[in-house]
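Take a look at the structure below.
Note that this is a trimmed complex: some chains were dropped, and none of the rest were shifted.
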């Protein structure tokens, strides 16, 4: 994910936000150092939170240990113990550099796109979208290893605890922001590209075909607004924008904007308006308002 | 519920799925045998999950014991202990054959309609819609016995844990599939028929009348898409289909399809298109797309 990503609603309000090195391994090290520094600063300023910050971040030697601990304690239940889940997460993150890199990219995505995200540690500890996504990545890995009952049990815990329901078979890229995240549903054969931003209550659902490939394919850099429902094996082209509350049942071309229920392309079906920027990163929700909403009310 | 139900999005992808005997008592026995066999197979294949499967399924002598245990442990809190809830569930299920039959019918509904439902035990353990519905059935029984404060406390726990908010007075038939289920809201005087399928984020809400009968009545075999909002004491006719994201404020005739915000009948108000199949069972989300969505985008 580019550290030069353009700003939008979710752009970080402070231009001075430090940027990581461009090398992946260094990026991870840099990120963990930032997170520990943030947590240390917060622990000093707020004794009531220090215990929480030490147990979740400051007592750990790496991001994957911190994340495994936090997820294990969040997702455990009386019948799925935290130690079992911690072990499962830690083993998977330790063995899969891809998953560690994706977690780092997701942290950066939240920090640079969401102006409400004041620190990396805030995202790591408090963003249920981030946590659900990382737990899904582990469930997906289990799914590909044919450990399906365990993957499905994990999906169920994620849905109970975070109200985020992602089928473990769904494929999700890196640099993903699930903002607010409550109510997100992603079906079995859905695919989500890189640098996608998805708001809460978004559904990537099926259409009624018999089993098989029946869920949306979301291109790189797509932005999907709150409450949008995308159904069926449709393709949302690279850099497209789906308005909040839209119901999308057919393909949306790259870098166009679809809004409404049922969704229409802004600018019209024949010659839809195309935008230049990557909305999944710029998070620009407003450019289409003048064309769509204003003349109606 | 018919074992010959047609397939749709949620039809089981594998035609070889075994079907239960048609006699209700035998069906229950058959189902429990299937569930234990599934759990045993999964426990052998996945030691990390075996403890979970033994505690929730394999250590129990009947479906109602398994379900009571699982619900008691899911819904308990520090002020409502699992033992109390377990006792409450077990007593109610033991005394009410109707509730046991409904649980069986709901398990079959999920298994045969949802291609993502790979086994009965998967539904029993992991489907919050299924679990919320069974817990609601107990709350409803308490409500009819004038144990209203307890019924309301149960509603609150179900809403906290599963994000499914069903008033204990609401009447719900058999063979119900609440798919994904997050965000479902069903009001006090709502009635849901048999073999209905309801996706997540669906609201069966009130309209502002003073108390009294103020929530929707959903006919048998209805399918309600994700995010649909149906408000007021309106009647959704038998076999009707409500599109995802629709806002429905008036009656919908049997076997017609309503889509949009506000919802319109596909085919027009005067001569709406009628379909033959039972969408609550076939789960066909696609037949109306060509008529509705395609020409707009």
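Each chain gets a letter, A and B, in the order it is written, and its residues are counted from 1.
The rule is short, and it goes like this: contacts are C-beta pairs under 8 Å (C-beta built on N, C-alpha and C of every residue); 3 or more make two chains touch, one makes a residue touch a chain.
As the structure is a computational prediction, the values presented were derived from the model and not from experiment.
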For this session: Note that 2 identical chains are shown, then give how many the whole complex contains.
Result: 6
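As a convention for this text, only the chains that are shown with their structure count from here on.
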Seminar exercise, completed: Separation of the C-alpha centres, chain A versus chain B, in whole Å, is 28
Seminar exercise, completed: Seen from chain A, its contact residues with chain B in the complex are 77-80, 84, 88, 147-150, 152-153, 155-156, 159-160, 163, 165, 167, 182-183, 185, 187-188, 201, 203, 205-212, 214, 227, 229, 231-232, 245-247, 249-250, 252, 258, 261-265, 269
Seminar exercise, completed: In their shared complex, chain A is touched by residues of chain B numbered 7-14, 42, 45-46, 48-49, 51-53, 55-56, 70, 73-74, 76, 82, 115-116, 118, 122, 125-128, 161-163, 180, 182-183, 199-201, 225-227, 243-246, 259-261, 282-286, 289, 292-294, 296-297
